[in-house]
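Quick one: structure below, then a few questions.
== subunit A ==
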Amino acid sequence: MNFFIATLITPLLGGFLLGIIRTPKLAAKLNIFTSSLTFLFSIFLSFEVLGKDSLDALNGWFHLDAYNVFLVALTAFVGMTTTIFSKPYMQHELEIGRVNERRMRLYHSMYQLFQFGMLLGFTTNNIGVLWVSLELATLATVLLVSLYRTPASIAAAWKYFILCGMGIALALFGTILVFFTSSTILGHGNEALTWSLLYAQAGQLDPAVMSIAFCFLMVGYGTKVGLVPMHAWLPDAHGEGPTPVSAVLSGLLLNLALYALVRFKMLVDGSTHTHMAGHIMMGFGMVSLLVAAMSLHKQRDIKRMFSFSSIEHMALMTFAFGIGTQLAAFAALLHMTVHSLVKSGIFFTVGHAAQVMGTQKMAEIRGLIVHHPGIGWGLLIGTAAIAGFPPFGVFMSEFLLFTATLESYPWLAVPLLLGLLIAMGGLFRFVQPMVYGETAEHAKHVQVNMMPVYIHFGLALILGLSIPLFLSQWYHQAAALIVGGSI
Partner candidate 1 sequence: MTSFFFQLLQALLMVVLAPIAAGFVATTKARLQNRCGASIMQPWRDIRKLFSKEVVLAEHASWIFRFTPYVVFTATVMAASVVPSLLLDTPLSLTADVIALVALLALARFFLSLAGMDIGTAFGGMGASREMTFSALAEPAMLMSVFVLSLGAHSTNLTTMIAHTLSTPLLIQPSIAFALVAMLMIAIVETGRIPIDNPTTHLELTMIHEAMLLEYSGRHLALMEWASMVKLLLFATLIIDLFFPWGIGGDVNLLTIGLALAIWLAKLMVLFVVLAMIEISIAKLRMFEVPQYLGTAFVLAFLGLIIHYMLEVTV
Partner candidate 2 sequence: MSLAFAQQIIDGMAALTLLISFSLLAQHRMLSVLHWFAAQGWLLAATAALVAYSTGESELYISAIMTFLLKGLLLPWMLWRVIRKLHVHREVESLMNSGMTVIIAVAVTLFSFHVIQPIEATSELMTRNSMAIATACVLLSMLMMITRKKAITQVIGFLAVENSLFFAAIGATNGMPLVVEIGIAFDVLIAALIFGLFFFQIRNTFDSMEIDAMQASLIHKDDDE
């Protein structure tokens, strides 16, 4: 059977079905089932690509190569574990009255539609459809950010909507400019928007137009990645929504935006034969890293703090892709994978911690390790993982990135290290009192499911110790592709 269609249709159908089902418990179970099915199909899809260079489907409308195949599987996997986490979590939120049944229905159906948008974005071969799917994924989550209907969450959702709307409009303009120059070579139809054909003809695209287009695309898609100075929406949106939404926003949506940006970078590099795109990305990445690391210290809300950590890591990835060597690209791809796993795991833990203590303010969360050792340990391990401690995967990718920087731009290694250390300091400064401080009396007992968290951290550990062969092959191939091989 055509696994492309299966992987995409499942969340779409699930979304529509969940829009009709009224009982939250049944909806949660259907949610888990749909996501698991999607994950299964994506695994089969990955097997199909195994051993081949790339896979096209439906007359070239969809395209899987080494770069996006693991991202598809990752998205489906994190989507599945998030639904497992979300079932007891949202049940608790329903019980304490932060959401009602109608909003739960919205939550479940929008979640699956978001998944659909993400998977469509990763698998499409058409840069126009890529834009449409990214916008679709954003729209699906906008209503979810304001799910709790508090003033802060509505303000956050509005900010998210407007800022990302502006960014994505700029990205559309960049796409139009790319279409403008490609239509002179490939005609006015859909071929001129097909990424694989564009990549083959990249040398013939007009460099001046592509440079201008990349500027617009950088600012546009960069807004969705969360690069400074377009990041203002990110801490609010990730901090105010329900935790499963924060997890998928941080772990998955940012990846899609960065993926889109890198696809365009590949086109621009092929057209201009200069390092302009790479240098722009490095500049944005470095500035975002430093700003995020320093802003982290000023936070008082736990989710906002970790969302600044997301900005920091996306900045690292942007910087890595910008360097343009194969080692750096490998590091970035590995980082994409482990960051999604660890960050979503952390958000799961944080969500439970907030439920237990009844607040998201870090000053009021204390002594987790005493009354909820599972959450305490999870937070500690997760913070260590994301800060870049060995033997977790993040250490591996950051070390490779550091090596790559020393190879190509040795003087940039200093600010890189500085940013990483400042961020690490900030994270531990806040997490240590939360985990070990004196116990607060008002800690509630909540039914927690830490399984997804352990699975995520375990996977990050495995990736840090030894990357499986097929995965490292994909990383190598994708790195070669990104840096500038042939399709």
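The candidates were selected such that all candidates are chains of the complex that A comes from, given by their letters.
Following the convention adopted for this analysis, a contact is a pair of C-beta atoms (placed from the backbone, for glycine too) under 8 Å apart; a residue touches a chain by one contact, two chains touch by 3 or more; residues count from 1.
Predicted model, so just to flag it, every value in this text is computed and none were measured.
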Looking at this complex, which of 1 or 2 sits next to subunit A and touches it? 2
Show which residues of subunit A lie in contact with candidate 2 when the two form their complex. 126, 128-129, 131-132, 135-136, 139, 142-143, 146, 149-152, 154-159, 161-162, 165-166, 169, 172-173, 176-177, 179-181, 183-184, 188-190, 193, 206, 208-209, 212, 235-236, 239, 298-301, 304
